[in-house]
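Note that one protein chain is taken out, while the other chains of the complex remain in position.
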Amino acid sequence: MLATTSTSLTTDLWYTIRATGVVALVLLTVTTVLGMLAASRARTRRWPAFAQVDLHKRATLFALVFLGLHVLTAVVDTYVNVGVLSAVVPFASPFRTFWTGLGTVAVDLLLAVAVSSALRQRIAARTWRGLHWLAYACWPFALAHALGAGTDAAQLWMDGIAGACSVAVLSALTWRIGYHRTTREVEDRVGAVTRAVPLRHRTTAPTGATGRTGGPSAPTTTAPTATALLERDPR
Amino acid sequence: MSRAAVRLRLRVDPVACDAYGFCAELLPERVTLDEWGYPVVDGRPVEANLVDLATRAAAECPRRALHLDRVAASA
Partner (left out) sequence: MTTATLHRTERLLRTGPDGPADPGLATHLALHGPLTVPPRDDREWSHAVWAEVNRSGLTGRGGGGFPAAAKWDAVTRSGRRPVVVVNAMEGEPASAKDRSLLAWSPHLVLDGAEVAAALSGAREIVVCVADDRDRTARSVGYALSERARSGGGRPVSVVRPPSRYVAGEESALVGWLERGDARPALRVDKSVPLQLRRRPVLLHNAETLAQVALIARHGAAWFRELGTAGAPGSTLVTVSGAVRTPGVIEVELGTPVEDLIGRTQPTGPVGAILTGGYGGAWLHPSRASVPFAPGPLTEAGATIGAGIVVVVPATSCGIAETARIARYMAGESAGQCGPCVFGLPAIADDLELLAVGRGDAGLLARLQRRCGEVAGRGACRHPDGVVRLVRSALDVFGDDVRGHATGHPCAGHAAPTVLQFPSALPTRAGAA
């Protein structure tokens, strides 16, 4: 009796690990796609930007919940030996060390992104932005982990899900890169005024703004009568 | 019963603003965007029924550029 109970518990845990992992991957895909769409600042009346960002944040929250369950069950479960350390330390798991490690990397990256976003108002804008770029690295690690460490990788349904996620992310990425924005180069002028501003600083405008770069293009000829204003040199 | 007449006014910090436009989406009654996507804020006090939306708009600004200031109402 006891043996059966523990086996069914182990099995439940085992299924939970896999299930929460798949759901986490899907949610991570959703939030990554939403994040890319939101960053492009494309919007419609029915799909306003604030809602895109809001949904992106909520999807990440859900992903974190399922990821949390996934990591917890994986650590607790005795069927495979993952070890508590592997929750945050990559490549510390005896079970499929490399592929599990990739998952840990994904978790670390996601935590960095999530925590920095939670503290967004308290940290420098540049810091937040730099950390948020790590989000792009998070999803590939998660997918690789799912295919390498996940024991369902060979199954058709899992392949289907992985395929759909990949298509979604790659399409969003292509669209994100290709989305046409009128950029305006401001910092050629700004850079001279300050030491703090880095050399390239782009301010973007929605399409429709006239695309002139700043800087005087007026003729700088000086009329003969307006010779240099008094620059009397005392010595 | 009279309530303390504290008015709330919206104000944009033009240096912080990066034309995300969330404020105009959330509160079109008070914020419109100019042709370059930057907010033009109606300076009138915010009516009671819009205060929640205004608070949310200020909180959701990614650059924290929108402020809801308490302005003491004149007698």
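Chains here go by letter, A and B, matching the order in which they are written, and residues are numbered from 1 within each.
Everything below uses one rule, namely that a contact is a pair of C-beta atoms (placed from the backbone, for glycine too) under 8 Å apart; a residue touches a chain by one contact, two chains touch by 3 or more.
As the structure is a prediction and not an experimental result, all values here were calculated from the model.
For chain B, the residues in touch with the chain missing from this view are 12-15, 17-19, 34-38, 40.
Here is the rule we go by: only the chains that are shown with their structure count from here on.
Distance between chain A and chain B, defined via averaged C-alpha coordinates, is recorded as 29 Å.
By the touch rule above, chain B contacts chain A in their complex via residues 19-22, 25-26, 35-37, 60, 62-64. Chain contact summary for the complex, chain A toward chain B: residues 41, 43, 48-51, 53-54, 120-121, 125, 204-206, 208-209.
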